[in-house]
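What follows is a single structure, and I will ask about it in a moment.
Entry: subunit A
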Amino acid sequence: MIDFASTPIILTMLLGAVGVILPIISIIRKERGSSLYAGIAFGALIAAISFVAYQILSKHIMPAAIFSKNVLVDDTFGAFFAIAMLIVSIMTTVGSFNYMRGKSNPAVYYSLILLASIGMVLIAYSTDLVMLFVAWELMSIPTYVLAGFMKKDPSSNEAAIKYFLFGALSSGIIIYGISIAYGLTGSTNIGDVISGFSKLGPDMMPLALLAVGMFIAGFGFKIGLVPFHMWLPDTYEGSPTTIAALLAAGTKKAGFAAALRVIIMGTIALNIDWAFALGIIAIITMTVGNLAAIMQKNLTRMLAYSSIGHAGYILIGLSIAPFSQIGIQASLFHILNHAVMKAAAFIAAAGIITTLAVSHIDKIRCLGKRMPITSLGLTISLLALAGVPPLNGFWSKLMLFGSAINAGSVMPWAPYLAVAGVLNSALSLAYYGWIIRKMYFEEGESDKRVKEPKSIIAVMIFSIIFIVGIGVYPDPIIEFAKSAVPNLSALSTIH
Partner candidate 1 sequence: MATQLPPGIELEKVDDRIMTLNVGPQHPGSGHMRLIIKVDGDYIVSCDPDPGYVHRGEEKMAEYRNYIQNIPHLERPVIHDSCNILYPYCLAVEDLLGIEVPERAKYIRVIGSELNRCTYILYWLAIYGIFLGHSTMFMWPVGDRELFIDLLEAMSGARVTHAYFVPGGVRNDLPANFEERCLRQVDYFEKRLKEYEDIFYQNPVLKQRTEGTGILSRMDAIRLGTTGSVLRASGVDFDVRKKEPYDVYDNLDFETQVLREGDSYARSRVPYLEMFESCRIIKDALKKMPKSGSVRTKLKPNPKGGNDEVYRRVESGRGSLGYHIISNNRPEPYRVKISVGSFRNLICIPYLLKGEKLGNMPAVYWSLNYWPVEADR
Partner candidate 2 sequence: MSTAGGIIRALNSGVKHLAVKRFTLRYPEQKLKFVGDGFQFDPQTGVGIAGLKGRHILFHDKCTGCQLCSVACEGIAEAIGMVKVKETWKHNKKAIMPQIDYGKCVFCGLCVDACPFYALYMTNDYELSSFTKSALIYTPSQLAVKPNISQDVEIKIGKRGATHG
Partner candidate 3 sequence: MVDSIFLAVSVLTIGSAIAALEIRSLIYGSIALMLTLSGIAGFFLLLDSPFVAMFQLSVYVGAIAVLILFTVMLVRRELIFNKIEDPRRRYAGIGLMIIVMLGIGTIIIGSGLKTMETSVTTVDYRKIGEDFLTYYSPALIVMALILTSSVIGALALARREDVTNEQRTD
């Protein structure tokens, strides 16, 4: 039996209760305005994140564990992701204050954000395939609805249908993989599955590989790895822009959490040379994402391709994981950084779209004068995404590429990952800089200042402080990421 006082259960109870109560309030009070629901959701998320922070600071939780006898484990790995996901959810919620004004069903919107964030948090905490799958679905199903939430907008609906079809396919593939893993080992607990995998005879090995391949494919859909990425730009462009922030910064990172829990451990147990394949995928993913991003004229679409590219960067850390502890640490750090950066960028885009109703890059000329704070936030986050030195993106990229070069002693091809990453970063600076140039250095039709939404300003200020602050003083986060890395060398001694 699980301890009902553990962090994930308390988070589930808190956010779930608020998420269920919100629509009921809307039925009873018949209130059309959205601020009440946004306030409640914001309060719940703040309570949740402060609870997690309290647990971490008071050192009540155990260090990163690989598996437990329960479906959930209360460890630092989960807490790290919980912090990241909850930050993204809070940014989305605050960013939606303005976006949702006057739209229908605000209570359902915020309730679904809360439920989806429970799913994202629980994925990181789960140590059982059933729990992982169920949490995966709790993350997916609300986001299907959220992506299609603008019912009058054809593009939102199209985005949602594509997202739904690929998401449902990915969950189908995942459950097929789970079924094979269960069939081979007779258990659904990840620890039992791994130890069962390591005891398999050679005749069962192809099946185990099939299962791991299905996991990679299934999670890869959500992460946006290259052969499975075709739905992603459409969905990010079409869905409400705040929701695109949630998808890009939240669900994608939850996919990485699931991948870290399942794929890496599973493949280590199988003791196969899978790292090269992941490295290839990483290079292709980042190259495709960045090359496609250059050609985009639409701000959100460009950010979507950029997030594909960043999936490639994060994958570098995963591909060198078994030989370098620092690789996973760097991946975790970049996951947190990228979550904040991308969420900030998308919410800035949402602010631009709601106030000026433009998303084409040519239309945002002279934005620096019209919306100074939003464009400052967008600039900072874009520079951080590109990895410009004093910002947080620089440190995490540095750690990623550095670990790749470090791993060159074991894997001779690993430094090429770093080379590809640096080249791609340079490439990305081109289109990020293009946007910055449009905003600040080109003459537009008007340079009259427009009133910026307060909620967007709040998010921007928070993200500027976060990005610059971590860029200046990254040590505590790096320490935290270090403590969240599971001890993989202990794992490889199973067999």
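Basis for inclusion: all candidates are chains of the complex that A comes from, given by their letters.
By our rule, contacts are C-beta pairs under 8 Å (C-beta built on N, C-alpha and C of every residue); 3 or more make two chains touch, one makes a residue touch a chain; residues count from 1.
The structure displayed is predicted, hence computed values, not measured ones.
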| item | value |
| --- | --- |
| Selected partner (touches subunit A in the complex), from 1, 2 or 3 | 3 |
| Sites on subunit A touched by candidate 3 in the complex | 1-2, 8-9, 12-13, 16, 19-20, 23, 70-72, 104-105, 108, 111-112, 115-116, 118-119, 122, 128, 130-131, 134-135, 137-138, 141-142, 144-145, 148-149, 151, 183, 201, 203-204, 206-207, 210 |
